[in-house]
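For this view, one protein chain was removed and the others were kept in their places.
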């Protein structure tokens, strides 16, 4: 069975569900699942349709063209992806391995609907992990003076490997605005704090100092503004006075791998839409 | 704005979303939200459509008739409710007041989309609570020898008050099959254990004896088989060796009110469908 | 059985557990439970001892004197409370009733080890609730021009009713530093946000705007600095794009009553110690 996913958003007006379902029906597609969401404050309507396109009565190109026409009529922002065109994922890491292992294993279990194209790191430490899982590994050192070069080299690697989206699996370098701008809503970062509290460095130390009773981790799309991109997933866990900063760091490893994996799975499955600074994560 | 909710299930065949959305569109309804679910094992398709029916181009009766025709074609089990016909709820209690207070307050906050018609109890203890919230209260004592009479009296009260569904808010009497049979999937019970573990009496004592590290509570539709009706909601909380049975009972009060309230809100909002022994709870 | 609770903290030196347990043993007390905590960063040692003092071989005054001597030797900050001297609690409310009902019910169930002395409110709305539970209610209106007078009147009421600690159950007035200073670590507030994020007004609106996937509530001791006092308890719950601000407010009610009740129970049971801006909440 060939399937496709259509995601769209537009102003919330009458008949959208009908017009979209008619468009698919008239081209001989069959809706397997559809979700909608109407944002009450912005009056924006979001829709995700998962449909069987095995027996389309036209070429995919013509279907795309028809969709563009429909989208134009309603001023929709629409995106169509065919399930047989699997996305290609890059992972960027430094020295921490817990998120990397987690992604490699979930990829192996088939939880992530994407191909793992390559791993790029500013250190050599995790090269053997990559090779144990048979994933191409590239060492791109980053120095203060040659950051631009390092990013250029990384971008070239991504292009050569036809990368669709990037996962920062505790990558400890700040990317330039130019870099994040090229992959808008396609770079997934994990922050080891419960955003918007505890932005920036050493969030567990900040949490300990505040005496909070719950710590968290956050996955989000990377944007120019540090740790302020659209939040995709968050998870929290209880702590108390018996937990040292070190204990929080250990507990944080579990939170981090969970929220990052959750975001990667959702992105790979085309379940996320971004509008302004909020995400719609369909299930 | 007048709105309506259509819930249906049928064999999972092609084009249902389209035919349903066309039916609504052609009668000048406007879909606000629609959810579907396809059960992979039973090949059953479930759908809930929430739509604006302010400008229907026919009478409600004709719309219902048209729907029956559509339902017949696909062998659908379909139910249509209009939002201006609020459901009427009865609460049955004994002596515990925590679930009752919780429901009264949530009803007052507007969280429960139903009218609270009456409270029936086999004791007089909570009469003053009912009167503080201005809800009619009826004392129907239950004795072993006169159980049938008590149920008959209760059913008469429900009929007189046009009751649509019943909430057993820690009602400590077992209802007969005849009683539950009259309100199939319309009697909501709360069990103070994490079903299917710890059925029957004294579930917290059972949990303590087993040394479990998590306790729970369950809301479900009451059926002839005790504590085995379709589960609507469950919630769990961690315990450890420091928690006595009494402590578990206290924690259980919180769980019980939460799962019961959640089930009542879902039922009142027509978000639940039951198929075989499983519930679909749309959000 | 007469029991007592000793809470102390001091610099972390050798033999404290021994010296404290010897002191109790030599006065014929019997330790039922003891908890310690050593803060690794501040090198501070915290201890809570719950002991049977039915058969003390001296008067309570002499026991207190002996304890002062021991405390002096180790430069301890020590506090001793006898369980037969129940604390007296005041509740301050405005118009929201969910936290008030919750405290009244838990008090009735015996979950809170304190007497409920009185309820003070700047509005009359909840007077009938207080009277249904037979708790003295005092209406103390607060105006911008006469805030000092209102606080003076409230303090006089607290003195007349021998109040030991105060619970702000969604009391919607900001207290002066003078007021909070008189009841240091004895005023418990609930903030409807996950502190330190979303301080101040309309935290659920802030959370919605940030697109967070988890919201929370926090109970803490009130200090001069708004929403920055030592955190006692926090709780979080998942939200997603389907939750409007109103839905978050409704979910928040549950979080608020939970974290406030948890803090009140811990305070009443002498389970909390405060050091710098962090709390130790023994279990």
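Letters A, B and C mark the chains in the order given here, with residues in each chain numbered from 1 onward.
Quick note on the criterion: a contact is a pair of C-beta atoms (placed from the backbone, for glycine too) under 8 Å apart; a residue touches a chain by one contact, two chains touch by 3 or more.
All figures in this text were calculated on a predicted structure; none of them were measured in a lab.
Asks: I'm checking contacts with the chain that's been left out. Which of C:34, C:70 or C:135 qualifies?
Replies: Considering the complete complex, C:34 is the one touching the chain left out.
Asks: Of the residues listed, B:4, B:67, B:168 or B:195, which one is in contact with the missing chain?
Replies: B:195
Asks: For the chain not shown, which residue from B:151, B:233 or B:270 touches it across the whole complex?
Replies: Here the residue in touch with the unshown chain is B:233.
Asks: Which positions on subunit B touch the chain that was left off?
Replies: 37, 39-40, 46, 194-197, 209-214, 216, 230-236, 240-242, 244, 277-281
Asks: If the hidden chain were put back, which residues of subunit C would touch it?
Replies: Counting over the whole complex, subunit C touches the hidden chain at residues 14-15, 17-18, 21-22, 24-25, 30-38.
Asks: What does the interface between subunit A and the hidden chain look like in terms of residue numbers?
Replies: Its contact residues with the unshown chain are 97-98, 101, 105, 109, 111, 128, 132, 242, 250, 253-254, 258, 283.
Operating definition for what follows: only the chains that are shown with their structure count from here on.
Asks: For the two copies subunit C and subunit B, is the contact made of the same residues on each side, with over half of the numbers shared, or of different residues?
Replies: Mostly the same residues.
Asks: May I ask which two chains are joined by the most contacting C-beta pairs?
Replies: A-C
Asks: Could you grab the centroid distance between subunit B and subunit C? Build each centroid from C-alpha atoms only and quote it in angstrom.
Replies: 37
Asks: By residue number and range, which residues of subunit C touch two or more other chains?
Replies: Residues 242 of subunit C touch two or more partner chains.
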